[in-house]
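The structure under discussion appears below in the form of structure tokens.
Note that one protein chain is taken out, while the other chains of the complex remain in position.
Note that the chains are named A and B in the order they appear, and that numbering of residues resets to 1 at the start of each chain.
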Amino acid sequence: MRNRILALLLICVLIALPTITRELGEASLLALATRILIYGMAAASLNFILGYGGMVSFGHAAFFGIGAYVVGILATHHASGEPLFGIIPGTDQMLVTLPLAVLVAGAFAAAIGALSLRTGGVQFIMITLAFAQMLFFLFVSLKAYGGEDGIIISRTNALPGLNMRDKATFYYVVLAIAVLFFFGLRRLTQSSFGTVISGIRQNERRMAALGIPAYRYKLYAFILSGMGAGLAGALMANFLRFASPDMMHWTKSGELMIMVILGGVGTLFGPFLGAGAFLILETFLAEWSENWPFALGLILLVVVLGTRGGLQALIDRVTALVRGGAK
Amino acid sequence: MILVLEQILNGLQYGVMLFLLAAGLTLIFGIMGVINLAHGSLYMVGAYAGTYVAAETGSFWLGLPAALAAAAVTGLAIEALVIRRLYNRDHLDQVLATFALILMFNQIIVMLFGRSPVFTLLPAAFDGSVEILPGLFYPPYRLLIIGAGLLVAVGLYFLINRTRIGMLVRAGSTNRDMVRALGVDIRLLYTVVFGLGALLAGLAGYMAGPILAVQVGMGEQILLATFVVVVIGGVGSIRGAFVAGIALGVIDTCLRAFLPGLLRNVMPASEADALGVGISSMGIYLLMALVLLIRPKGLFAAGS
Partner (left out) sequence: MRKKLILAAAGIAALMSGTAMAQDPLKIGMITTLSGPAGYLGQDIRDGMLLAIEMEGGKLGGVPVELVVEDDGLKPGNGRQIAEKFMGDEGMKLLTGIVFSNVAGATVPDIVNNDAIYISPNAGPSNLAGAECNKNYFVVSWQNDALHEAAGAAAKKLGFKKAFVLAPNYQAGKDAINGFKRTFGGEIIGEVYTQLDQTDFASEMAQIRAADPEVVFQFHPGGLGIAFLKQYAQAGLTGQIPMVLSEPSTDAVVLNAVGDGAIGIFATAHWNRDFENDANLEFVQAWDKKYGRPITYYASQGYDTAKLIASALAKTGGVDDLDKFREAVRAADFKSVRGDFKFGKNQHPVHDWYLLDIVAGADGKPTAVTKDKLLEDYGDAYADQCKM
């Protein structure tokens, strides 16, 4: 009950955010909020395999970047009028680009996952990293799409009936997608599929003994997770109107992982909290001092040493304490 | 022929560097079960501290003990203040904590030494290049690195196989819990291992100074390749780190040097170059993926 009130309150605040930021004269906070929602989705996708499934992917930025490049490449061909591979016409319609980005990211995740999931533990971490780095080098050498400099997308993808150039409109589109994404993810984790995935993390052998093909289930989870990251990447490309290889660099994979750990591994809302905390810290610390990386490092260190289970665990403990005190 | 020989020497030198870093990392990983992303920071600390002392005193050799001491002390401090609290925690907490350390160390270096890369002294006796075989000129400083690396390898071999500490290390990398159950002071062992790893990283950093650029973030440049070596060699195995380090160094160097040329025999030059560079820059990752698909635990996994 309490949670439901909190969730409702949060949604109200998120809906009112464009008005609030305008009144405060801090319109750029809206851009920050948009980025947090997008990164939150990417981190939550990673968390689905990392937290629920116990598969630590250190190459998740690859799918994020692929999602972004699908939007970028389609926009390039739309602008030039030349079809991709001579057959696929470019487009700037979001109703086409987003699903396509999700599908392409899913296809890459299927290929990478099928190979990587033959290993486990540290080897899995490193092999996912290896594939992501290979893709990074591939896109760096793609001259037709700007190589290292990336693709500039001249305008945000269109949605019928909406003015996507308006920042508040774009924010609402992202918010709507994020809310749908969040509830979809919740259903997924509570479904029998989600239970199996959690079960495999806890004891793969027992699940196998129950006659559940663990490899196949893990692969499905990996693909879904890649698709989620691809969706976030496609939205990010629309937001920045830019796609570049550094979106799939290993440091970006690391950042996504940091967001998940910071927020709380294996929690539904944690990755959004983690993305928010990380981006807000980065933004405001950089404003405060040019030595901000030191402060950011210190705060992260204190959080990880002081809280077990990230921000979500911290909040749970505090609310439990408050509730205990109220009794 | 001369060219091939020279490239193999180059590969050997690169491989030795990778080994020095990977040896510490694989021990920390295998014995303590800690993923230490800040290993590259120790490499950077060694490079900066040694370079600073060398510049102040004007002697390359005085910089060496300074580099080793600075890296080891920093390593011990990290172990006591941060890592020790993470032994029983999830790998992911270790990743976050050591990532935080990277951010802090990089910025501390900026605050102390500024943002510009610093000049490093080359010992006068090892300047330039000498003719080691007819027609083969080679920088003696690189030979020094190869020599130092091989010496460390031999030293570690004796340490691991002939001493009591080494015995514990071997036992620890095979079965950590059993060593603890036998009543060994595991905490001391951990501190020794971490300090040793830091020392080797500092050595690598200082020796790399005259060849590479001593600058902020230099540790992260080589960190990834080091992890690749650790994983290919098998976590916890010094022997694996040595074999994988040298192999990776030689293969990487030879791919870069000869692949475009070989491909040019079978296809047009521009395509050959593009493909050659593409394959060789993905080379170490391809290699790792292949090794792991065939031997999921690496070449010399401890305890297997």
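Here is the rule we go by: contacts are C-beta pairs under 8 Å (C-beta built on N, C-alpha and C of every residue); 3 or more make two chains touch, one makes a residue touch a chain.
For clarity, every value in this text was computed on a predicted model and none was experimentally measured.
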> Which residue, B:Val110, B:Ile132 or B:Leu286, contacts the hidden chain when the whole complex is considered?
Replying inline: B:Val110
>> What does the interface between chain A and the hidden chain look like in terms of residue numbers?
In response: 23, 25-28, 31-32, 35, 137, 140-141, 143, 146-150, 152, 154, 236, 240-242, 244, 246, 282-283, 286-287, 290, 292-293
>> Touching residues of chain B against the unshown chain: what are they?
In response: 3, 6-7, 10-11, 13-14, 106-107, 110, 114-120, 122, 127-129, 137, 139, 141-142, 210-218, 221-222, 224, 253-254, 256-257, 260, 273-274, 277-278, 280-281
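Here is the rule we go by: only the chains that are shown with their structure count from here on.
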>> Need the CA-centroid distance for the pair chain A / chain B, whole Å please.
In response: 32
>> Under the stated contact criterion, what part of chain A meets chain B in this complex?
In response: 50, 56, 115, 118-120, 122-123, 126-127, 129-131, 133-134, 137-138, 141, 250-251, 254, 257-258, 260-262, 265, 291, 293-294, 296-301, 303-305, 308
> Quick one: in the complex, what on chain B touches chain A?
Replying inline: 29, 35, 82, 85-86, 89-93, 95-97, 99-104, 106-108, 110-111, 220, 224, 227-228, 231, 235, 274, 277-278, 281-282, 285-286, 288-289, 292-293, 296-298
